[in-house]
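All protein chains of the complex are present and in place, except for one that has been dropped.
Read from first to last, the chains carry the letters A and B; within each, the first residue is number 1.
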Amino acid sequence: MTIAYGLAVPRTSESSGGIDTTDLRPGLGDPVHDSQRFFRKLLSAMAQPGRPVELPGAPEGPVPLDPATAAAALTLLDLDAPLWIDWIADTPQLRAYLKFHCGCPIVERSQTAAFGLITDPEHMPRLALFAQGSDQYPDRAASLLLQVPSLEGGPAVTLSGPGIRDSAVFAPDGLPDWFWNDWRLNAGQFPLGVDVFFTCGDRVVGLPRSILAEG
Amino acid sequence: MGASLSEAGGQAGPAPAARQRWMSVLAKARLGELEEAWQGLDDKPAYDWLRLPEIGMVMVRARTGGTGGQFNLGQMTVTRCALRLASGEAGLGYVQGRAKRHAELAAVFDALLQDAARRPVLEQDVIAPLAAAHAARRDDRSRKANATKVNFFTLVRGENDQ
Partner (left out) sequence: MYVAVKGGEQAILNSHKLIAEERRGDTAVPELSLAQIKEQMQLAVDRVMTEGSLYDRDLAALAIKQAQGDLMEAIFLLRAYRTTLARFGESLPIETAGMALRRRISAAYKDLPGGQVLGPSYDYTHRLLDFALAAEEGVGAPEAESAESGIEAAIPRVTDILNHEGLIEEEIALDDAAPVGDLTREPLRFPAERDLRLQNLARGDEGFLLALGYSTQRGYGRNHPFAGEIRLGEVAVEFVPEELGFAIEIGEITVTECQMINQFAGSAERPPQFTRGYGLSFGHCERKTMAMALVDRALRARELDESIEYPAQDEEFVLYHSDNVEASGFVQHLKLPHYVDFQSELQLIRSLRKRHAQDRREAAE
């Protein structure tokens, strides 16, 4: 028997010690409909790579999450979605927020996560350190919520591929030097490889593994 | 005090075992009984939702042969919610079935019971009667079952010694 993402933590025997709700921020105001609305927006972002999509009404999450990052997290994460978070985001408040509202397990090894939450892109792990999927189950690759300081003004790349007529220019700021080189490798192993949601403020840009980025 | 859902212990907080017990009693109570207890409260508290009542499922686990390795038997519907009283205590409701009002009342009483000043009265006026009603239902079923217990008569065969 295989377990997706190699996560094999029986929740029942875990002594989680509970969740501290003292400073807990509220989640989505209308959990069902808000998450449906945001999910649709996230789908649009993936369907039209490189084009910023607004998430109106995105909730104020705990520091350091931008509203778009919080909205994506609350929409996409649940009990079956093991999450890896980077060191800046890994605070007791954020853990409590995600555990309470999403119930997602938080894992230590990026390779075992279904989602990666990155708020300090400059020091993020290389893309190959996240789950890449397998030939049998390419869907088991990780999706990254990558919060950047700005969706514009960084080094520009030209995107092409499904969902883009001709080409699109994308210039997120704050990425590490190696990012677009890693992306070439990532896109080169299609149908395997990670997908990325770039978030900033209340906007999100989708970048699926099927997209080529020329620098 | 008592602002955390997991708050159990500390100086004013209840022991986990006590909270575990009253939450179990509240979950197994009938909705009508809980409504009655709520109506009977003199000062009904105001509260804000931490989590609106939400219907979901819990996978019921069992063990092979009753004692062996675990397996998944099937799921059950469960309703949960979390709320915070104006006085700060956070209450949690997890109850079987699609039962938003039941979960809400269970959470309110869970929060109220964390207030050391109110606890003794609530234990006596709410929790004890709910537990007794549950025990009575259980006893009724058990006595009816016991009436169907077989008393074997063993026939003695062979010669009788005088």
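Heads up, the rule we're going with is that a contact is a pair of C-beta atoms (placed from the backbone, for glycine too) under 8 Å apart; a residue touches a chain by one contact, two chains touch by 3 or more.
As the structure is a prediction and not an experimental result, all values here were calculated from the model.
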Touch with the omitted chain, as defined above, among A:I19, A:I85 or A:V196 | A:I19
Residue among A:R25, A:K99 or A:R203 that touches the chain left out of view = A:K99
Of the residues in subunit A, which ones touch the absent chain?
-> 1-4, 8, 10-19, 21, 78-80, 99-100, 103
Pick out the residues on subunit B that sit against the missing chain.
-> 5-6, 8, 16, 20, 23-24, 27-28, 54-78, 80, 82, 92, 94-98, 138-150, 152
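Following the convention adopted for this analysis, only the chains that are shown with their structure count from here on.
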Mean-CA-position distance for subunit B and subunit A (Å) | 39
Of all residues in subunit B, which touch subunit A in the complex?
-> 3-6, 8, 50-52, 54, 61, 82, 84, 90
Could you pull out which subunit A residues touch subunit B in their complex?
-> 12, 17-22, 24, 26-27, 31, 100-101
